[in-house]
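The complex appears here without one of its protein chains, the remainder shown in place.
Entry: subunit A
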């Protein structure tokens, strides 16, 4: 008998000093208090002896990962086993590590760092933390199709057919709202944003996108939400103004005390965005393909993930399975899953992970653990592929890009490389990504 179901993940949050549980999310059944206490206890015991427990693996791919943030909050992620298969151990560890980082960032985003590091009233903190549950839950589920930013820490983007018009509109709108940070989201992905927005830490942009998705899922047409930026301003809150332009298309700005939500909504939104309704519809029509119609991809691609390592943006897509008359190709959901797994496999085994430029010194050693194997190579890995029963996966790394592909098993292995380089050059040539 086991307490955690296969494939489910539970996130535990406690105060680091006293071990008081703050919240538990994920999994249908909460772990008993004694287990939570022991998990926290072993870490505390080790810390007292100068040994920092970092992670644990069990048979069948179960994992536990510990991390203390700012000496104040302890986050523990426990994942049940049942995920057999290649490279699961390392991949699962990376997933959980990212989960802990993201969960902490979420808490800072919503509550600000001061309230978390300087705990005066635990009961009040518990109550306050409830407000970030929706966001944390979204991270935990992590099954949202087409969104890989939580894992890659690169911003999920959508490349619109006519980027300049949208760019001008976003710039103008942000300026009018007395802000330098503006962004247009289409189907949860960034279609266009001001230059300053891109200068935010990639992790923040990913998180803000996630926040926008939850806000827009709530169904309101507009909202005014106070946010702390985990890297940029963890102690001073900004206002996030969000307006729904069309179902699936949202625009937001980060601004100071002015303008008021009402003023912005009534005066600015209509003025800037009404003329662009058709353009926005065009973007929505691209849907989850993320690429304008001008890019013609080879028909035998199942899924693509392209990362720009400099701008830290990513484009990902899974082809509708109708494109493949052969019945043996995996389903769309499975393709997303495979793409996610292959990305993690490649980055934990061969490619270097994207460094978060804003990684604080204390995070660096943590990051180092994952890369100890990668650092063991005396030569630089450039490409890698995997052949499994379901599909073939190919990864490619250049100084500027990382490309990950899934193709059906029927494609010969030696053709993969040509296919990948061609796909990369096609997309880059057509969109300048």
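The criterion applied here is as follows: contacts are C-beta pairs under 8 Å (C-beta built on N, C-alpha and C of every residue); 3 or more make two chains touch, one makes a residue touch a chain; residues count from 1.
Everything below uses one rule, namely that contacts and distances are computed from a predicted model.
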item	value
Complex member absent from the view - protein name from UniProt, among "Protein inturned", "Codanin-1 C-terminal domain-containing protein", "EIF3k" or "t-SNARE coiled-coil homology domain-containing protein"	"Protein inturned"
Options A:78, A:249, A:291 or A:306, residue touching the unrepresented chain	A:78
Candidate in contact with the missing chain, chosen from A:38, A:131, A:294 or A:425	A:38
Option touching the unshown chain, where A:122, A:277, A:387 or A:429 are the choices	A:387
From A:26, A:62, A:182 or A:259, residue that would touch the chain that is not displayed	A:62
Hidden partner chain, residues of subunit A it touches	1-4, 6-7, 31, 35, 38-39, 41-42, 45-46, 49-64, 78-90, 334, 338, 341-342, 345, 349-350, 365, 368-369, 372-373, 376-390, 393, 413-414, 417
